[in-house]
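The structure that follows is given in the form of structure tokens.
In this view, the complex is presented without one of its protein chains, the others remaining in place.
Then we have chain A:
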Amino acid sequence: MKKKVLVLLLPGLLFLTAFMLVPIVITVGSTFVHDGAFTLEGYMHFFGDTFFLKILFTTLEVSLVTTLMCIVLGFPVAYYISRRGRRQKSLLLALAIFPLLTSSVVRSFSWMIILGKKGLLNNALIALGLIKEPMDILYTPAAMMIGLVHLFLPLIIITLVGVMENIDPDLIKAAESLGASRFSAFRKVIVPLSVPGLIIGSILVFVGSLTAYTTPALLGGKQKVISTFLYQNAITLNDWYSASVIATIMMAITFAVIAIMNKIANTLNPKG
């Protein structure tokens, strides 16, 4: 029985080892070797470079803000969806997931039309007399965040709905019967019980934003983030060594974020 299962696992494992594990090990390994000797020079170079640090900082900022906005926007929506009947729930979920099903190029171009100097948003605001001169939104970190929130909101909604629909509705009734208002029942019962979904959703959004390429490339203009910087090093400048170092840094940040989030989850919800 056990052996058979192992045999079934084998093709997948082989594939992952050959096309993922090995390349990663080679990429990461190569960053520590220069002229046949161990070195940290690549990293020292990057962390001493204010230009790179600024890109790194912007990336983290964009990812963090995107994650927070997704939480703030996604939480109430997810709660609303989770309390609907079966039929409505599937319909609303399908609608929520829709952005994920469109190509990110098309989605980003749509935002360019909306956010541009002569775009829909600026035209509307000027027509309403709210602003005189068109604002610079496109090709700024703000545009990236808008695009990324649009892209990743469905992820946090799906994960939160999954957790919230398993919360017994009687718990809210119990809280209310003990004197809690709707809002404090939400805050003291729903929110803490949603923490696992919130953590997973946040990891997905944060890591997704950190590594997203198309959206920041199209909406960010000259403003670089790590992924576009990596692409530039590898493809435009053909500097594969720097590209590997950047890739390793990105990976390290990703794992660090997951570790930190798990830590937070454990302290917030010891018995969850």
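Everything below uses one rule, namely that a residue touches a chain if its C-beta (ideal position, glycine included) is under 8 Å from a C-beta of that chain, and two chains touch if they have at least 3 such contacts; residues count from 1.
Throughout what follows, contacts and distances are computed from a predicted model.
Enquirer: Which of the following is the UniProt-recorded protein name of the chain this complex doesn't show: "Spermidine/putrescine ABC transporter ATP-binding protein", "Cytochrome c oxidase subunit 1", "GMC oxidoreductase" or "Tryptophan synthase beta chain"?
Expert: The record names the chain that does not appear here as "Spermidine/putrescine ABC transporter ATP-binding protein".
Enquirer: Would you mind spotting which of A:55, A:175 or A:225 touches the chain that isn't drawn?
Expert: Looking across A:55, A:175 or A:225, the contact with the absent chain belongs to A:175.
Enquirer: Can you list where chain A touches the absent chain?
Expert: Touch with the absent chain occurs at residues 168, 170-171, 173-181, 184, 188-189, 192-193, 269, 271-272.
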